[in-house]
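Have a look at the structure below before the remarks.
With one protein chain removed, the remaining protein chains of the complex are shown where they sit.
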Amino acid sequence: MTNVPEPLLKRGVTAMDNVQYPDQAVGEPFANDHKMSLRNVNVFYGDKQAIFDVNIDIARNEVIAMIGPSGCGKSTLLRSINRMNDTVEGCVVSGELTLDGEDIYTTKMDPVALRARVGMVFQKPNPFPKTIYDNVAYGPRLHGLASRRAELDEIVETSLTRAGLWNEVKDRLDQPGTGLSGGQQQRLCIARAIAISPEMILMDEPCSSLDPIATAKIEELIAELSQNYTIAIVTHSMQQAARVSHRTAYFHLGHLIEVNETEKVFTAPEHELTEAYITGRFG
Amino acid sequence: MDKLQLDQHISKQFNEDLEDIKTSMLEMGGLVEKQVGDAIKALEDADSGLAERVIEVESRIDDMEMDIDETCTTLIARRQPAASDLRLVMAVTKTIRDLERIGDEAQKVAKMAIKLSEEGVAPRGYTEVRHIGNCVRKMLNDSLDAFSRFDAEAAIATMKEDRQVDMDYKSALREMITYMMEDPRSISRSMNILWALKSLERVGDHAKNICEQVVYLVQGRDIRRKKQS
Partner (left out) sequence: MTDLKNGSVKQANLNLSRTEIIERSLAKRYRAEKRFRCYGIMAIVFGLMCVALLFTDIISKGYKAFAQTYIQLEVTYDANILGITDLNDPQQVALGDFQGIVKQALKNRFEGVSGRKAKRELYGVISNGAGYRLRDRLVANHQLLNQSETLWLVADDDIDTYYKSMGSDAGPFVGRMSEQRQGWIEQLTEADEVELRFNRNFFVQGDSREPELAGIRGAAMGSLFTLIITILLSFPIGVAAAVYLEEFAPRNRWTDLIEVNINNLAAVPSIIFGLLGLAIFINFFHVPRSVPLVGGLVLTLMTLPTIIISSRAAIKAVPPSIREAAIGVGASPMQVVLHHVLPLAMPGMMTGAIIGMAQALGETAPLLMIGMVAFIVDVPGGFTDPSTVLPVQIFLWADSPERAFMEKTSAAIMVLLAFLIVMNTLAVILRKKMERRW
């Protein structure tokens, strides 16, 4: 680290409104071996712009955490990555988003196929009102990933095992998934997402409705999954971001402010806005 | 000079807690500074009474360290400080450790002062003690000053003084050895001076550590065991 920036702490952070957004996120937004790459991404909801010129890479097999105050556009950006925003009326995404070099917003890329490659776990555990087995088997059946019942059984078992749920549910696969506890439901949703062997998993505040124990289990799971998957997680809990992620991206009112190694962001962030958010100095 | 924005948190209690550990630490620093000064004075004047007082006060410094340490632990547990707050808390915990060590060194110097007053004055070495003593006192003072003002530049400047102290110590050591070789009867008394010098040199090292913590606190970079240009 040769070029030490001007000690940011010295600048007053009292008037947040006067803070200039950086044209380019400070820190290390780019990666050499990137799974997903976003260039000049802007997202609009009708007339309202939600994301401003975001440039960021998501490296292969990394866990990247997106943090920021409510309404900063982190969920919006996450949902742009697997085109979940297509279902939102009036939502327009511009810029270049590439998955392994393929632009995901061209007509050539089918959103359904994309979502098979980029799975998603939502804020609220949302298992289908079906059996545990059917919940996990739904995706593989949909995409025809298993030709025989035995294959499907195997997919279900491996997915549930990977999601750390197999031992808890193996004797009651035929019971409704909605009967599980909140944490188990969320792990079931993760199992459902990984059952179609996605390359990337997006998690939108996956633990916001869970108790600390269930949260810890999910976090442990994220750490394990990161060996095989690229994970992007949006979270409101800074501690969670600090615990699970390799890199952390800080968003502020639709602008990407800073991307850095998580250790760096939480000990010595470069940008004053990041500092202010992380230390709880807004308001 | 701007200061670290301790008073901008959403939680007022957090502001107060952080301000509190910083103030306590500086208070402790002031006391330690006085201890070092008193110890040197006791040695120079062979004032065993003053030396006794230094030894007595040392236990208070230990208590203060434990108090601040506990406050820091509680703060970490309750607030999970991050970024500059985290660095402040970490810097404080490390600094009070150094301060406590400095207190120990002052106590050692005071003990030497008592010994010397009992065994008789050493033939040489008082000039060196005064010189190094003044140097390290200034260093300690400057480092705490830099801490209180969150001034990394001042801290870096102070750190550089430690080299001079080390050099002065080495030459004083050589000088003392020469005397001892010339007059072997004074060896035991000269040794006492030597121990005191050693302790003062250690104080300088600890002051340097404090400066490193200030740089870490302000700039977020760890400069320990890194070559200073």
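Letters A and B mark the chains in the order given here, with residues in each chain numbered from 1 onward.
One rule holds for everything that comes next: contacts are C-beta pairs under 8 Å (C-beta built on N, C-alpha and C of every residue); 3 or more make two chains touch, one makes a residue touch a chain.
On a predicted model such as this, the values are computed, not experimentally measured, just so you know.
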Identify the visible chains that the left-out chain touches across the whole complex. A
Out of A:43, A:72, A:116 or A:156, which is the one that touches the chain we can't see? A:116
The one of A:21, A:44, A:138 or A:166 in touch with the missing chain is A:138
Looking at A:87, A:106, A:147 or A:167, which residue reaches the missing chain? A:87
Interface residues of chain A (partner: the chain not displayed): 82, 84, 87, 89, 112-113, 115-116, 119-122, 124, 126-129, 138-139, 142-143, 176, 178, 189, 192-193, 195-196
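Criterion: only the chains that are shown with their structure count from here on.
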Distance between chain centroids, defined by C-alpha means - chain A, chain B (Å): 48
Mind listing the chain B positions that touch chain A in their complex? 2, 4-5, 8-11, 14, 80-87, 150, 152, 218-221
The chain A residues in contact with chain B across the complex are 1, 4, 7, 9-14, 238-239, 242, 265-269, 274-276, 278-283
